[in-house]
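The complex appears here minus one protein chain, its other protein chains still in place.
This part shows chain A:
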Amino acid sequence: MSLAAIFTVAISLSLVGSALLIKQGVSTATAEWKGNVQLLVFLQPKISPTEFTAVKDQLRQLPAVKSFSYVPRAQAYADFRRLLANQPDLVNAVPESAVPTFLRVSLVNPAETRAVAAIFQGQPGVDTVNDNFSAINTITTVSNVAQTVILAIAVILLVSAAVLILNVIRVAIFSRRREVAVMRLVGATNSFIQIPFMLEGLVQGLIGALVATGVVILVKSFIGYAISHFKMHLLQGFVLTSHNLIDTIAVIVVAGVVVGTLGSTIAVRRFLSA
């Protein structure tokens, strides 16, 4: 038994598990976000009724537009106060009359956001067009990069864990070389000689996996706590089910057993061959 080997397995599998949790959370969240891509067409304060009707007619005619609704000033101001509730100074500095009215537009296909935005940008009576699509894209890209980096580190650590286990088993074989020689001499079968060493590797991988399981459970509850506590608006869709957790734990346990068995099998093959 080696603490170093168990520790390395535990750390690398914790990373694997966390990366998997993030991946699952992000994919649920982006599915949610993508259905929620919205265009906000902000209107100039002095928009004329003709200009306003022209914009609405155009929205009605565009096949890319699923639906839209007008947000009057009172509601826009209420939304503004609610969203920035944790910044009272800013809220109090902005009078209701300074908040622009806007049209909230839902699209059939989020990929068309840019094209639709371009149509309304610069229309008479339209101030600016905002979309939250690029923000979602940024989050997806960042999380993809983060997952790749975490998984790469985890794989390197897993390989070193296998090498550490290989060495532990090699030392175990060396320290029992007299017994092994006698066993061979009197006709013990290869499996009888090898299985205890293989089991030792497997058990170390398994213990590491159990430690990592604990870490991953902590990570999951931390993520849930962080999202609800800090009311991160865009992360509301980041939901981790217990199903996600069970899948992740299954991967961790299998990976731990594989790493432990692999390390000890190589050691047995190389240092215990007849």
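In this section, a residue touches a chain if its C-beta (ideal position, glycine included) is under 8 Å from a C-beta of that chain, and two chains touch if they have at least 3 such contacts; residues count from 1.
One rule holds for everything that comes next: contacts and distances are computed from a predicted model.
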item	value
Missing subunit (named according to UniProt) among the choices "Carbon monoxide dehydrogenase large chain", "Cell division ATP-binding protein FtsE", "Cytochrome bo(3) ubiquinol oxidase subunit 3" or "Group 1 truncated hemoglobin"	"Cell division ATP-binding protein FtsE"
Option touching the unshown chain, where A:Asp57, A:Glu96 or A:Glu179 are the choices	A:Glu179
Contact with the hidden chain (one of A:Ser48, A:Gln87, A:Asn190 or A:Ser228)	A:Asn190
Residue numbers in chain A that touch the chain omitted from display	178-179, 181-190, 192-193, 274
